Structures are given as structure tokens and as C-alpha cells.
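A single protein chain has been omitted; all remaining protein chains appear in their positions.
For subunit A:
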Amino acid sequence: MTPVLRKDWLRVIRLAEGEGFKPPSAEDFVLPPIFGDNAFTTKPIFLAFLAVILISSFFILSARKAAVVPSKLQYAGESVYGFVRNNLAKDVIGHEFMRFVPYLFTLFTFILVNNLFGIIPFLQFPTMSRVSFPYVLAIITFLVFHYVGVRKHGAFKYIKEIMFMPGVPKVAYILITPLELLTFFLVRPLTLSLRLFANMFAGHLLLMVFFLGGEHLLQGVIGLKLISPFAFLIGVALTFFEFMVQCLQAYIFTLLAALYIAGALADEH
């Protein structure tokens, strides 16, 4: 496109847009309280409680009439449980895995359901796109894996194994010790939470751009109206992509939590 043509094209869009399109931004994630001024009654908090109710009622129902020949509901519940127990806990942690299955299972289902709220009609807000939720989950995971390590090795030996990795030349400790300390006490919890937050935040923003943009194009001149179905189409395709990302992020968070626990339990790092 030549510069002149491009300028004309931009002017046409600007004329068609009227007051101009305000793209969605980080401010769209700050939702007002539902009841009065109480900051504890925002949508994400209700969604978190809804997730707890949904998950617990689903698994209580599916386990209530447990039989040798499972019903459909029991099968669904057990396959989720089996996935976390076998693929996440058993493969990663090893022979002591049964102690950590309840925690990992809670983590996985809670994150998964909260993420899926991002694409469920009428709810359509991933709880984890508010950064405080992933922070809390990461802090709990941080406490769990350090507690496990200290219980297993004793505080002194545990810290020593983190700081002085065996099998490394003595000179290299100048570099490795600060890096290892930083990794274990700062980078791990920080990245664990930020990875989940960033994915949910970016995904929700992406969907908003395409759906709000498509809606805005509909209000434009006839040429823009013709383009808007494509924006909606891409939005729908991205919704399926988001579904994949949401499942993947729940899996990765739980897998990394299991990996960190396994690392704290291991005899030599």
C-alpha cells in the first residue's frame, strides 16, 4: 500500500468510527463491588466461591454411589482424579506421592474451573486474571514445598543442599549459591503465579479486543459492517484456543507444584 493510499484509508476509518474506538485495557479487569462499597463482594470473589461449590458438589455426587461398575458420573469424577494421581503425582513425585494427591487435586480442579469461567457464557471472567488469586495459590505452594523439604531433611541440611549443590567445583559456588537462593525463594513462587495470571489476563484481553472490536465495526459504515463478521469469527476461534490454554495452564501449575515438592523431597538436588 502506498503511503498516500494508507493515509486515505486511515482517514476513512476515523471518519467511520465517529467518536473513536476505545480498546479494552487493564482497567476493564477492575470490576466494581456488587453490594454497596464492600470490596469483598466483587465478581471474581463470587466466582471463586462458585467454583468451590461446583467442584465439591460434583465430586460428592460422583462419589456418593460408588460402585465396582461405575455410573457415568462416577466415571467422570474418577477419571479426573485418576489423571491427577497417576499423571501428575505418581510420575513426578515417586513412591511418597499419596500424601500430596489431595493438595494437587484441589489445586488442579480449582484452577481449572476458575479458568474455564473465562469462556462460560454469562460468567465470562477468568478469576485468575486478578493477580491476587494466583499469588495466594503460589504462596501456599511455596509454603508446602519448603515445609516438606524441612520436615524431610531438617532445616539446616535442607538450606545447605539448596545453597551448596553437590558435585560442583568450589569456585562456582560464588555464582551458583546466590542464583539458587534467588530461584528457590523468589523466582519460583513469583513465576508460578505470574505465569497463570499473565495467560489468563492476556487471553481475556484478546477475546475482548475481538468481540468489542467486532461490535464496534457493526456500528460503522457499510464497508466496516462487512468486516465485522470476520472479527467475530476470529473471536470464536480464539475462544477454542483459550479453552486449550486454560486447561494447559491448570496442568502446568499443578505439574510445577508437584515438581517443586519432588525437588524438596529428593535426596540430592
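The definition used in the following text is that contacts are C-beta pairs under 8 Å (C-beta built on N, C-alpha and C of every residue); 3 or more make two chains touch, one makes a residue touch a chain; residues count from 1.
Quick note on the criterion: contacts and distances are computed from a predicted model.
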Legend entry - Hidden chain of the complex, named as in its UniProt record, picked from "Glycine dehydrogenase subunit 2", "Metal ABC transporter permease", "ATP synthase subunit c" or "FdrA family protein": "ATP synthase subunit c"
Inset, instruction - Taking the full complex into account, find the residue in A:V150, A:M163, A:L181 or A:L194 that is in contact with the omitted chain. - result: A:L194
Inset, instruction - Out of A:V80, A:L212 or A:L259, point to the residue that touches the absent chain in the complete complex. - result: A:L259
Legend entry - Residue ranges of subunit A at the interface with the undisplayed chain: 26, 91-92, 187, 190-191, 194-195, 198, 252, 255-256, 259, 262
